[in-house]
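Only one protein chain is missing from this complex, and each of the others stays in its spot.
And then subunit A:
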């Protein structure tokens, strides 16, 4: 099983994408499966370790939390864009955030989350020190951001990845 499908998640995702982009038919299912198995084998040459997900429940909860956060921060940043000049109360700043995550896939997910929510920009991750340099558009309290990322996102990612 693992010899044909070294990256099962990738292969399943590719088949799904293939079927989404074409009209569903048996022929496309077969063609898509063949391509995704070949793609999985090709990736195994570059990256032999497939991501290991310990449990899916925290990831589902994360998706729900993040979708709400994206809407909320869109609203917040859009509002700041409109009112910024008039009140002048916004200051942006850098924050250094210590991370307990080390799994590359989990870190990539965190990067996607932080980029997808307007108002935070992932700038640099230091692998040796395990710290992340984040830029925050509307900075009120640095400690708030450390706590937010640790408890809201990082805890769930740690639960999900072994």
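Basically, a residue touches a chain if its C-beta (ideal position, glycine included) is under 8 Å from a C-beta of that chain, and two chains touch if they have at least 3 such contacts; residues count from 1.
By definition in this document, contacts and distances are computed from a predicted model.
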In UniProt, out of "Sarcosine oxidase subunit delta", "Cation:proton antiporter", "Acyl-CoA dehydrogenase" or "ABC transporter substrate-binding protein", the chain dropped from the view is recorded as "Cation:proton antiporter"
Only one of A:29, A:65, A:121 or A:148 touches the unshown chain, namely A:121
Missing-chain contact, candidates A:29, A:70, A:105 or A:155, resolves to A:70
In the full complex, subunit A touches the hidden chain through residues 17, 20-21, 70-71, 74, 77-78, 81-82, 92, 94, 96, 108, 111-112, 114-124, 126, 128-129, 131, 133, 135, 137
